[in-house]
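Just dropping this structure here.
Certain chains of the assembly are absent from this excerpt, and the rest are unmoved.
To keep things simple, chains are lettered A, B, C and D as they appear, and every chain counts its residues starting from 1.
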């Protein structure tokens, strides 16, 4: 207290009201405004890029949900078509084929579109008619007007691109009102094909779904448990350091190397499961797990020790402390890591190249062990297709992937917001 | 509990792996096959690259190994030997057709009249063993425009690049007598001098993304692209072929070898699988039905085999003639 | 179907044990002096349930593995099997067909010889299913007997269960080590083969990269990996980070400190979409929008050899892609800093940005660093953007306007290309992978040391 | 309840004392819809140490935080009424919050040192406000502040250790030292001694006494003894109301209100 006397010598002008302070304050406020503007700019920039990307994707991709069709009235009178009563749609379609349905359709098309036009009917168009008949056999009596897909080349020409030869025909048929773009519901229910007019995204979507399920079921629990172990129980020793380093390192390993691992380990163990979602999921899980562990550990670290003390002091065991208190409080942070990791896994192609998922799979998979491909792989394959019709389809597939991503993230974000707590 | 060994839940099906160049044709054949044989399981076509495909193919003779390897080049002796060593002894080689390698520019872009020699001198890392100095096309040949050399092409790892090396660069290189002589004295050196491409930006590796090359040359009128013929055919409204030695890269010119840029594509089939894998025989038959002139494969850019090769391919399928080491001489 | 039965049995029996044990524990409790037993009834329940269920499940898995062979032996010993070819693929195919039909996966056999074997397969499967069920039941009973002899009023069921949980946690953490070893094992064998063809010295110190994948005789002078590693670092760790760290960090700061909670709730997930946009999309964005702009800019500032494939374009787009990695993780760590820290600083008269820069960021540093590390890793692993926007030319240059390539792109190209898997170029992919793996490992060891030293705890 | 007039004209010598340093007029504070402070008016003078007492949850901390606008950081908090510092309305839009908080320092109920070194904890305020030029000056400020807070002897050898590694009481004294370091005009202390032992408490009380007259000091405390020892004016809060405000000696010996009397004698809560 003796030093107190020495410092009360100067007059009572507090330094926080001096002109120097005020001048400095101006600068500080300028810095504050700059800083805030920088932050806003950063967010704004990112959002702008996002909007640009989404905008161009949607702009390019919306057309991919449509296809070019001819409106052709078909009558089946006197053709003697009978519809087989069976659950097996394939058999029923074959029965109609053998009764000459394709010829009936092309005849009807010729009548409406002329010979040149009829040549541009997609060779599989009659199947649409067949499906309509099987769905409602009374069509055979009534006849009807069907929207028949065109050939891929005609479709491109109709859009004013591709080979010049078909464009006059397209203009002409358009003038007659026979051709139009129609929403292609089948795009969402079919699988891969070689004709852009006939492809669908469903197969890849289901493949991605199965793959992500496997990834999530493996990576999330393993990641969370490993994070808990490392953060809460692991003794601080060399062994823990090894685990920690290898987890951090796995997050840095290029994804293709996980593909090599999947090839060398999983496919050696399960040789019959090449191209199957379960192997893809396992491989991606190895890649996703470190991300979940790392973000999970940060989230767990952020739970204040006083919460643990409180629980321990009422006699909770370390396991109870962790599962009753730490884990629920850390969950939002863990979910952030999960979102990021799963988003990456959903968009990943490189490791899947090596375990057989860059494949032409024309029927949607029905289980975890069926042959399958995934959305990004489908996008990648389509983006390199020769025919022009695939350009729009690729963009449409990207939109589907994004919607899938949004749904997945939406769920996680919902959960994250629900569990977010302050202390 | 389901089975040992081959007990996957699906039935045995044809499985074809390999080249991404063959992949689009194989998928079309697979689709045709499924349409014509709805009761047989659909073939699985996988794009792994030729090397990866042959490695899988040669891994063994079991029912889980692929029955077919798609290749955009011929099997190498070393690969054949691996096959033999792994018990894959009876291999049928079928040439399904040819892939054209073309050079093209934007429709309203640069006009070039090239020869393989000019291409070689413009793109080689060390033309004829000398340092590369050309920056503009007219540095290579005064008849060419004074525009910077900019070529987008496939990476060394792709089959298209391999054909480009072999059919255009090598040909251009061998116009020089010293190089021809070098070929006999030091084959490796010759190959390097003749096929190594400059990496200073004049030649841009564009991954295996032919559509992107098309887009890039479309937006850059001074650029030239190297890609498969089918891509040019599909994009004729945007790009224009670069004549080579005065010959335009048209279908007929490629099929007749007048345009120096066509090379064979193969499928390799395990004879032992023909009876064991349901549908394999029919699948091969579908190939044969599709690869002809005017067939569905030609429509998507396959350059059809010359008649004699066609006959040989047909007989390979019907007679199931297998490869021997002698075939590689 | 046959694998469902043991599963249901295991769950059912386990559940029964669970319920019985719980009931018994409640009785113990009521009878115990003071109405207290060391472990809650629920732990008794789990102890019994797991002792019953787990052995059954383990057996079911094992049985699934071996019963197929047993069935096969059984069928082969049946008289119908006499007509089979002695060995070879055809024989396997016939057996497979017959099995598939017997399991109901196909209506009829495509191979006629398989048809007579269907019935023997059916019988054998039924037989072995029964055996499996009976053995599983026995195992369950043994487990139950063991568990119930041990469940006494003063039995420490909780600590048994918790020890089990700890073992599970520990095993989960070793998955990472197994993966690391797996990767190492996968890479090292082929790498050794490669180094038999190209000496490690040439590979590690050479400055020219241009292998010929179609050649079987490597020219060591064309296998210098330095340009690849330089490109990887330049694009992924330098340019991308120059974009991503400021943008990501500033976004996180803005969202946690300035934006209203409502805005944050929407903007944060919106940014996370950026991380999930397929890389093909970024690739096209980089190649067709950014790269030409970068080239024009380069030419405008007088860099004559600015190429339309540039490290800068690829790095920038990659940076945008990984903004959310940085921002999300930084956001979480910043908002985890206790409010008291913020209050303390604000009460000193600090402005918000001073509080952020001097108090919050240092306290949140470990989380921010973790986010940055993840972001760098993702950038290094990215290939699509690199090939589309930076070309694939292995240039050793510091000029960001030139084309460059990365290790990872080369690995992908080599492994999925047309070259033979035996060729030195393909094998070089394994060597590249291994070296990259070792480098990141070394970096992580260093990072661990650094974080350990600088970790700031705030309670 | 007492009226505004009663509270501001608290002594016969009100005129002699000049203007109060801070004056709150009809201040109410809401958390969302919940009223936590109801219509409080009070004067705070440099000449006095003012103590806020009252049962837990009555709003002492809440009111204290309105005085340097720390409640701005609580989203749901809303203030009505007028609070003036040297005659300026601190809730006026022209008021500079940063400067306000530099002038009105605060010490919190729970010690909250920054996870930095002890030195940096103290140097933080002077540094952001640019109060020291050069290392020597800063060293002097740090030492002086730590001495005044009675912590210097204990930590002088480990200024580079983290502030969070100190014991609870040491941490709180560190926070007081930190607040003093920027030489504020008013110091608000929210139970600054609740984690301190008697010796440290005595030190702080001495310090408060020493600072009185130069700075206006407001202290929230639960200890009647402490209030009686250190303060000249005492305000008694109850359920958000300011029940009584006046000379400490009056409040403790001769409270006007029944509630005050009851509280002081420990008869209700």
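Please note the rule applied: contacts are C-beta pairs under 8 Å (C-beta built on N, C-alpha and C of every residue); 3 or more make two chains touch, one makes a residue touch a chain.
As the structure is a computational prediction, the values presented were derived from the model and not from experiment.
Chemist: Can you write the chain counts for the whole complex as a formula in the shown labels?
Modeler: A x1, B x1, C x1, D x2
By our rule, only the chains that are shown with their structure count from here on.
Chemist: Which chain lies the greatest distance away from subunit A when centres are computed from Cα atoms alone?
Modeler: Looking at centroid distances, D is the chain farthest away.
Chemist: If you tally contacting C-beta pairs for every chain pair, which pair wins?
Modeler: A-C
Chemist: From the C-alpha centre of subunit B to that of subunit D, how far is it in Å?
Modeler: It comes to 83 Å between the two C-alpha centres.
Chemist: With chain centres defined as C-alpha means, what is the inter-centre distance between subunit A and subunit D in Å?
Modeler: 56
Chemist: Counting only Cα atoms for the centres, state how far subunit A is from subunit B in Å.
Modeler: The computed centroid separation for subunit A versus subunit B comes out at 32 Å.
Chemist: Spell out, as numbers or ranges, the residues of subunit C touching 2 or more other chains.
Modeler: In subunit C, the residues touching two or more other chains are 338-339, 349, 351, 354, 415-416, 459.
Chemist: Two or more other chains touching the same residue: where does that happen in subunit D?
Modeler: Expected reply: 98-99, 102-103, 128-129, 182.
Chemist: Give every residue of subunit D touching subunit C within the complex, in rising order.
Modeler: Those residues of subunit D that touch subunit C are 68, 70, 73, 75, 98-103, 105-106, 108, 110, 112-116, 124-125, 128-129, 162, 164, 175, 178-179, 182.
Chemist: Residues of subunit B touching subunit C in their complex?
Modeler: So the residues of subunit B in touch with subunit C come to 1-7, 9-12, 19-21, 40, 48-52, 54-55, 61-63, 72-73, 76, 78-79, 82, 125, 155-159, 162, 165, 188, 191-192, 195-197, 199-201, 203-207, 209, 212, 215-216, 219-220, 272-273, 275-279.
Chemist: Which subunit B residues qualify as touching subunit A in the complex?
Modeler: The contact residues of subunit B facing subunit A are 6-10, 17, 20, 23-24, 26-28, 30-31, 34, 38, 42, 44-48, 52, 62, 64, 208-211, 228, 230-231, 234-237, 300-301.
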